[in-house]
Structures are given as C-alpha cells and as structure tokens.
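Below you will find the structure I want to go over with you.
Only a single protein chain was left out; the remaining protein chains are all shown in position.
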Amino acid sequence: MALIVAGRLIGLITLAIITGSIVYYMQRAYSGKIPKLRRLAAVNQIDEILGRCVEMGRPAYYLMDTVTMDTPSVLAPTVAAFQILAYTARSAARLGAKFFVPVTQGLAYTISSEIVDEAYKAENKHDELKLDETVMYLPDGADRMYIINHMWSDEMAGAFFIGSWYHKAVIFTENAARVGAMMLGGTDTTHNIPFLVAICDYSIIGEELYALGAYVSEDPTVSSSLAGQDIGKFIALILIVIGSVLLTLGMSIKGLLSM
Amino acid sequence: MDSFLLGLIAGSFVSIGAYSVLIGDNPLSKFTENLYMGILGGFIFATNWNYVRTSAINPVLQGNYVFIVAIILCVMLFSRLKTEWLWLSRYPVAVTVGAGLGLAIRTSVMADFLGQINATILPLTSIDNLVMVVGTVTAAAYFIFTAQMEGPYKYVNHTGRVFLLAAFGVTYGQTVSFRFELVIGRLVDMLRPEVALYTYAMLLLVALGLGYGYYTKKIKWYSGR
Amino acid sequence: MSDRIVKMQIPIILTAVIGLLMIIEFFFPMPAEVTSLNVTLRSFVTIISAAALILGTIVLTIFHAKKVGTRGSEWYYSIVYVLAFVVTAGLGVLNVRDTTFLWIYNNMTSPIGAALYSLTAFYITSAAYRVLRAKNWSGAILLVSALVVLLMLIPIGAILFPPVLPIGTWIRNFPSGAGFRGMIIGTSLGVMGLGVRVFLGRQKEHLGIREEKGGPE
Partner (left out) sequence: MSLMDKMLALDQRIIFALMFLALAFPILNPVILPMDIQQYSRDSFEFADAVPNGSVVLIEGGLTAATYPQGGPGLEVQIVHLLRKDIKLVFFSIGTESSAWTVTAIDNALAKLPSGVAGENGVNWVHMGYVPGGESGVAAFANDIRSVKTEDHFGTPIGQIPLMSDINKASDFAALFWWGGSEGSIPYGVRQIVTPFGVPMTGMCTTNEVPNYTPYISSGQMVGIIGGVRGSAEYEYLMGMPGLALGQAMATNFGGLLWAILVVLGNVLYFIAGRGGGSK
C-alpha cells in the first residue's frame, strides 16, 4: 500500500508549507511580533466619512448584508466586517456621529450590539448611545424597503457597505448615492465588487477587506494568517515565473507539479 | 380553466405586486413580499423536513441507530432559540463547519492553487500567454499585504489593479445583461398570448388602486427620487 | 472552569478533529473504518444543514408571530406571512409531493421570487444614468470594459459595432481571465488560512463567540 494517494504528494507538501508558515507567523504574533500590514487608504476614509456626517449633522449607516457565520465562505468577510465595525463605531463615538447598523441575522445582531456597546464605552460616550435604535434586527424580507425609506427620511450623509454582499449591493448603493451620502464599499463577492467600485466614493476589493479588518483591529490572528498566506502567494508567483521561463526554453515542470 | 393557465395568471398577478415596489413602497408590494417570504419559508421548512425524515429518522426506524446522533445534533441546533442554551448549538455547528472547511481545503489546494498555477505556466511566445502570465502574477501580488507601497512593488500593485479592474469590468457588463435576462424571463410568462389580457387588466387595476391611494394621500408618494 | 471546557473547548476541538479527518482521508490511504466514519459524518453534515434551514424559517416565523402578538408597526403584514407559512408548511409536511403544495410554490413563490430578484435590473438602469460615472481612471476602465462586454453579449451589439466581438472575447479570456485567476489563487490561500485559524481555535465567531480584544488606538 502506497504511503500517499497517487497524484496528491505535491498537494500535501504545498498544504503543509502554507499552513506551516501561517502557524509560524501566528506563534510569532502571539509572542509580540505582529506582522506589519500595508496601511490602506480606507483607514483614513472611514474617519473622513464620519467627519462629514458630523459636519452635516446627519447619520451614517453601516450595512453588512449576509452575515450567516456558520457558512465558511461568509465567515471570513463577516469577521472582517465586525472588526471594521468596531473601529468605525469607536470613531463615530469619538467624533459624535449618529450611527445606524441594521443586521439580518440573530447571532450577528447580538455580536454587533456588543461591539457597538463596547466601542461607545471605550470612548466614554456610553450615555450618548441608544443601543436598540443604533443596532437593529431586521430579518431578510423586512429589511430592504425599511432601510431605503429611512435612507431618504434620515437624509443620511455617510454609508459603509462592508461584508459579503449580494444582489442588494446595487439597490442600496444606488439609493445611497442619490441621497448624497459619501460611501465606502468593500466586499469579496466578485459579482458585486464592480458596483461597489463604480458607485462608492471609496472602495476596497476582495481580500483587502480582510486586511483592512486586521489592520484596524490590530488583530494578531488575522494579520499573521495574512502574512502566512503571502508566503503562499510568493510560492505561486515564483512557480509561475520560473515555470514559464523554463517552458519557453523547452523544459517543463508541469509533470512535477502534478505528482 | 385548467390549473396550468390559472397558475400562469396567478403568477402574473403576484409579479405585478412585486414590481409595484418600483413606484414606491406601497401596501400591495408589502403584502406580496410577506406572502413570498411566508410561502418560501413554508416550502423550505417542508422540503428540508422531508430530507431529515427520509435520511435520518427513517434509517433509525429501520435499525440504523448511528443516525440517532444526527437527530440529537439537529435538536441541539434549536437551542439557539434561547440565549442561555446557545452553547449547545455549538456542537452541530462544529460538525458542519469542521467538515465544510476540511472538505474545501483538501481539494482547493489541488484544484484552485496548484491547478491554476499549472495552467498559468505557459511558453512566453505569444502576446496572449504573456498577458495571462503577467496578469495572473500581478493580480495575485496585488493582494500581498505584507509588502509596503514602495519600490518595485508599487508598479506590480498598479499593474495588478488594472487586470483586476478589467476582470470586474467584464463581470459588470455580464451582470447587467444577466439582470435584464431575469426581467425578460418573467415578462415572457406574463405576456404570453393566453395570459396577456389578464396581465393588462391587473395592471390597470393596480394603477387605479395606487392612483386613488396617492391622490387621496392614503399612500405616501415619494417625491424627488 | 469545566463549564468553559464543555461550552467552548470541546466544540473547538471537535471542529478541528472533524476537519483534519476529512483532510487526512484525502491524502493518505485509510483503513475502511475511517472511511466509513467520514461517510457517516458527511451524511450528518447534510442532515444538520437541512435542520439549520428549518431553524431559519422558524426564527423568522417567531419574529412575525411576536409582531402580530404585540401589534408592532405594520403587524397586519405579518399575519400574511404567518398564514402563508402555516398553510404551505402544513401541506408540505403532510405530503411533500402534494399537488396543491407544488402548485402554490410554482405559481406564487416562484414568480414573486423571480420578480423580486430581477428588481435589480431597474436599479442598475437608474444607476447607469445617474451614478455610474467614470470619476477616475479605475471607474473608466470598469465602464469601458463593461460597455464592450455588454455589447458583445447582446446580438445587436455585434451588428452595430462588429469589433466588440473579438475585443470583448479577448478581454474576457485574457486580461479578465488572468485577474480572476489571481483572485482564485488568493481565495484558495484564504480558505487554508481560515482553516488554520478555526482549527486552532483562534477564530470562534462561527460558534457565536467573540474574542474580547483591546480596541485599536
């Protein structure tokens, strides 16, 4: 009996190297050396949008769309959305911007309430917070028209579209743009990135969402995981470039890669 | 009138109800949306219950007692309804998330990571291949976050962004076409010769009803949209 | 302390063990017992996923029932929901192949769902006129390639502007294909990263647990 199933050796080695480097960076991060991530422009834009809201005396909306965390593909963007929510809520508390966070799922609603509550406490502005008006549970089907109507009646001045966005992306951003809100959009669902990029004033695309979440929360777990994944990307780039050059010269490493 | 034609007419009526939201939030659209959520909920409930019954309960009744564990896990999931018992639901979630991640990881390293690398190893002898290699490399490098925005990486990052934007532009155009196809798919059924008259009649009725509502200010008219 | 073990540690360990079982099975030849255990676990996953969908509908129904009970804002619409749910679920539970049940589904939910899902088409059109602007070079690249591809897809586009056909196809196959390929490579690494974080118990949000962290300064 073979030790490893045929054709899966390289897969196993790759998996071992990548997970190994993630674990390595994680250990390092927990002993205090958190990997330094690139600062994204969006960090300043969050404060800029909230500042504009304060100036105009109008609220900012923080929308996350799909937040079912027990689906693995939605887990990562949702966690990033929570991290960015924590930062945004704190800035909002500090600057004194009115803030509104509708959530479509029960568990995520509980977590979001906690986050906003903690943020206001941390800024000693807890007496200014009306939690049940700030974070609201609006299940699917009840949310769309409610949010749109309130966008118009509140004349909101800023909006964040962060998380796992589906077809509602266009509906909300289109309305928000016409209300005159300044917007930051970020999602990793590829079909809706174009609309967020085209309609929002500022946008973050794909994995930048996770990086922003890790950056603003200074979270050792996600930042070290991103650093480990970067090793994987380097491996990919090196294999592609060297492989292609060798192939142009007449040598193929393709057989090696499918061992 | 047979049930097929009746179905098409009913479908046409409720579609008009759903589309009426485009005029503005109104009682008809709210009624339709709640009706939709209710029936869909009922349908999901019934079909999934049927799956649980045939795949978990029936095997137990036939003596395959392993599936009792599955049934217990399902019951534990319902502890989410009460905050104090919420921790019980972590067990079934652990099973689904663990298996889901494990199954995704084990093949995505082969299919998505190595598979795509292997496909990008191309002889650099044509423009197309060159675009493919440069595009893939820079697009992947765009998402390297430990690199700072300086030196040669800056150019790699900008090149990567162009390729990503081209990709999103394509999705953009394709999505626009897709959205129209969705409307057309619905309209084709609503405008069938045998249904069209009912559709027009319903449209007229809705227009009169909403018009009356807006005229008498019983429904709020959204101006300036 | 033991409370913490039962309520938190064991679920985390369970996640990791099941995940690793699935991974190991794929790369190493396994004794028949492990394979059959994995097969059973996977059938459990399908059953629990079905139960989770049931739970979702129940949560929503409770929301609407409460609204009716407390006469919350616009509670009368919630009656519509509850009635529709009870009738459909009742018919379906009695017999999932019942013709009335399927008729209701096919001719009421399906069309509304299709219509609601297609509303976006109109918002895209309104957005096209008013907010989809080439504000900067990013927006310009997006808009131009979107226009070319859209014209390639609609049959009249190739008749009015024949070059869109080869250009659109080329953009879709090469620059766009390369962009998505880069993203697929990144996403596959993201899945591995998520796996490591969850299996090591560093990420617990899927269990409804949030790590208390110091906020950013």
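A, B and C are the chain letters, set down in written order, and residue numbers restart from 1 in every chain.
What we mean here is this: a residue touches a chain if its C-beta (ideal position, glycine included) is under 8 Å from a C-beta of that chain, and two chains touch if they have at least 3 such contacts.
These figures come from a predicted structure and were not determined experimentally.
Touch, as defined at the top, links the missing chain to these shown chains in the whole complex: A, B, C.
Interface note for the absent chain: among C:6, C:62 or C:134, the touching residue is C:134.
From the set B:149, B:191 or B:204, the residue in touch with the chain omitted from the display is B:191, counting the whole complex. By the touch criterion stated above, the residues of subunit B touching the omitted chain are 22-24, 43-44, 47-48, 51, 54-55, 58-59, 96, 99-100, 103-104, 107-108, 110-112, 115-116, 118-119, 132, 167, 170-171, 174-189, 191, 224-225.
Although one chain is not shown, part of subunit A still touches it, namely residues 71, 177-178, 180, 190-191. Where subunit C meets the missing chain, the touching residues are 26, 38-40, 42-43, 45-50, 53, 97, 102, 105-106, 109-111, 113-114, 117-118, 121-122, 124-126, 128-134, 143, 147, 150-151, 153-159, 165, 169, 172-173, 176-177, 180-181, 184.
Quick note on the criterion: only the chains that are shown with their structure count from here on.
Contact counts per chain pair peak at B-C.
Put simply, the chain nearest the middle, going by average C-alpha positions, is C. One finds 19 Å separating the Cα centroids of subunit A and subunit B. Those residues of subunit C in touch with two or more other chains are numbered 23, 26-27, 52, 59-60, 117, 119-120, 124, 138, 142-143, 146, 180, 183, 185-187, 189, 191-192, 194-195, 198, 206, 208. Shown for subunit A are the residues that touch two or more other chains, namely 8, 11, 15, 18, 70, 72, 75, 106-107, 110, 140-141, 178, 190, 194-195, 197-198, 206-207, 226, 232-233, 236. Within the complex formed with subunit C, the residues of subunit A that make contact are 1-5, 8, 11-12, 15, 18-19, 22-23, 26, 69-70, 72, 75-76, 78-79, 82, 86-87, 90, 106-107, 110-111, 114-115, 118-119, 122, 137, 139-142, 167, 170-171, 173-175, 177-178, 188, 190, 194-195, 197-199, 206-207, 210, 216-219, 221-222, 225-226, 228-229, 232-233, 236. Within the complex, the subunit B residues that touch subunit C are 3, 6-8, 10-12, 14-15, 17-19, 21-22, 30-52, 55-56, 66-67, 69-71, 73-74, 77-78, 80-81, 86-87, 89-109, 111-113, 116-117, 119-120, 128, 131-143, 160-177, 179-180, 182-183, 185-186, 189.
Residues 21, 25, 29-30, 33-34, 36-37, 80, 83, 93, 96-97, 100-101, 104-106, 109-110, 113-114, 117-118, 120-125, 129, 133, 136-137, 140-141, 143-149, 164-165, 167-169, 171-172, 175, 222, 225 of subunit B are the ones that touch subunit A when the two sit in their complex.
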